[in-house]
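All protein chains of the complex are present and in place, except for one that has been dropped.
Which chain is which? They are A and B, in the order written, and residues in each are numbered from 1.
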Amino acid sequence: MSLDKDTVKKLATLARLDLPEAELTHLAGELSTIMQFVEQLGEVNTDGVAPMASVAHMNLPRRKDEVTDGGYPERVLANAPDAMDGFYTVPKVVE
Amino acid sequence: MSELTNLTIADARAKLAKGEISAVELTEAHIQAMEAARGLNAFVTETPDLALERAREADAAQKKGEAGILSGIPLGIKDLFATEGVRTTASSKILENFVPPYESTISANLKKAGAVMLGKTSLDEFAMGSSNMTSAFGPVISPWKRKSNSNAQLVPGGSSGGSASAVSARIAMGATGTDTGGSIRQPASFCGIVGFKPTYGRCSRWGTIAFASSLDQAGPMTRTVKDAALMLQAMAGHDPKDSTSANIALPDFAAAMTGDIRGLKIGIPKEYRPDGLSAEISKLWDDGIEMLKAAGATPVEISLPHTKYALATYYIVAPAECSSNLARYDGVRYGMRVEGKTLDELYAKTRAAGFGQEVRRRILIGTYVLSAGYYDAYYTKAQKVRALIAEDFRKAFETVDAILTPTAPSAAFGLGETNDDPVAMWLNDVFTVPASLAGLPGISVPTGLSSEGLPLGLQLLGRPFDEETVLKVAGVLESAAGFKATPNGVEI
Partner (left out) sequence: MGYVIQGETGDWELVIGLEVHAQVTSKSKLFSGAATSFGAEPNTEVSLVDAAMPGMLPVINEYCVEQAIRTGLGLKAQINKTSVFARKNYFYADLPQGYQISQYDQPIVGEGTIILDMKDGSTRTIGIERLHLEQDAGKSLHDQHPSKSFIDLNRAGTALMEIVSKPDMRSPEEAAAYVTKLRSILRYLGTCDGNMAEGSMRCDINVSVRKAGEPYRTRTETKNVNSIRFMFQAIEYEARRQIDLYEEGGEVVQETRLFDANKGETRSMRSKENAHDYRYFPDPDLLPLVLSDEEIAKVKASLPELPDEKKERFMRDYQLSNYDAGVLVADQESAHFFETVAKGRDPKLAANWVMGDFFGALNRLGKEITDPPVTAANLGALVDLIADNTLSGRLAKEVFELMVETGKAPGDIVEERGLRQVTDTGAIDKAIADVLAANPDKVAEYKSGKDKLFGFFVGQVMKATAGKANPALVNDSLKKQLG
């Protein structure tokens, strides 16, 4: 499968990566090479095979419904590039 | 000084216990080594003061008879493990100044065992790579040099290149690595040390920066198999904070190394000897087979028919998971932030500036294979092939107890010697990736040198949660191979 620049641009938007045009073109080539490589999986007969859920062979462990965490806003905000009044901030969103 | 930095963990423990050396002495020797070897760029952050503090605590504990199993042992911690109060970067600009307010379970376990942290070792950015050339803080250099050209800088392998380089150069007695497709085993092979990836679920992933959640696994990188067993003992164990952490008891890993492998069957997978496999590697492998045979094990030819599809499978599954795992790096709650006029601009500018090329490539591939219309063709298909690969191993383990293969298809290559083909670099992981996909324990043991005098390693794989057999066979292989070479400039 070959990817063109437009497809890469759409992917970059989905992934929130602001890449310059030249890089998008370059990436289109690289990603195409990669997809061509992985396409070989099409050769494998996987009829009747269930996709692997996990290598860990156990049931999902559960925890008790108790409050054991949270209550430390300083820690949670400590690395925030722009925290104000106990909130994280982002450019204003208009809905 | 070289006396102290050449000790194995096992020997150092003995000396510390007897009071022949102090933890502070031991740590000071390694701090000096770390400073002297800065040219290797193995560390992202050095923590000498913290190290000495812990060394002092270790000495005090030793006196009280309360020494943990790694008390006073100076280690490198891969900069993928969150260390409380100490910068943790994943070798990425996007986390350049991130100081975690928490400690990963792995580094906490090592701390509890009394270990000393010398610093945070470098890695390929976000653990994506096989050369440690993609670190945002500069490539790591291997302490090994080719016979024919002592000027060419060689890669230590990756992604745990900083750890491999540090251990091999005798800066640290051991180091933690993580292995997703081979990132412990391959650099161990390139640097002539032991690298052990335990069964998926043996080591907790809590506080370990995630790359590909269904594959990531922490493990020890040391100079001997015994040391790896000791370090794994301290690192591993059930963690209720990690839902994929296995809730089973830890055996005594070191005790499993009885030295006796008589009667064991060692699988030799024919698919790991493709046309084009270097003669050197092929010979290394055959020598290894002979060594195990001489020790009383029986080599058995096995087939793992889906081997050749493992890389393609891995390069769909791992990028898919990483594209999602790395979505949290968005400049809002921590890490680098590039301002934008809108929320989306903030995200897109921050992430483009913060992530390097390889990371961006993998995020895009991951986004693509998960996207509408392609999910079944790629991701679902890959997870099915993965199931087949795991089944290949399960069937093989019905007749054999361990599997022996080469670790890497070549010795370390030079820093400038790679081309633009993104797939070419990935081929370094061709022997390590299948075991990752199946979640099996795998160890690399150095057993020979290339014609250029560079280390070559052999890999042993075992059944899930049978690290004991893997360690047992690895110990025998190690003794038989008698690998004593050290990187240039390091005296034994």
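Convention: contacts are C-beta pairs under 8 Å (C-beta built on N, C-alpha and C of every residue); 3 or more make two chains touch, one makes a residue touch a chain.
What you see is a predicted model, and the numbers here were worked out from it, not measured in a lab.
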Residue touching the undisplayed chain, where the options are A:Glu21, A:Asp47 or A:Glu66: A:Glu66
Touching residue (missing chain; options B:Gln32, B:Thr45, B:Thr298 or B:Ser371): B:Ser371
Option touching the unshown chain, where B:Thr47, B:Thr199 or B:Ser214 are the choices: B:Ser214
Hidden partner chain, touching residue among B:Ala152, B:Leu343 or B:Leu427: B:Leu343
Residues of subunit A in contact with the chain not shown: 13-14, 16, 53-54, 56, 58-71, 73, 75-77, 82, 84-95
Residues in subunit B touching the chain absent from view: 81-82, 88, 90, 95, 98, 100-102, 104, 205-210, 212-214, 240-244, 320-321, 323-324, 326-330, 332-334, 343-344, 347, 367, 370-372, 375, 379
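As a convention for this text, only the chains that are shown with their structure count from here on.
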Distance between chain centroids, defined by C-alpha means - subunit A, subunit B (Å): 23
Subunit A-touching residues of subunit B, taken from the complex the two chains share: 97-102, 200-201, 214, 240, 243-244, 246-247, 306, 309, 311-313, 315-316, 323, 327, 330-337, 339-349, 351-352, 355, 360-361, 363-365, 367-369, 371, 377-378, 380-388, 390, 420-423, 437-439, 464
Complex contacts: residues of subunit A adjacent to subunit B: 3, 7-8, 11-19, 27, 30-31, 33-35, 37-44, 46, 49-52, 54-58, 60-61, 63, 72, 75-76, 78-82, 88, 90-91, 93
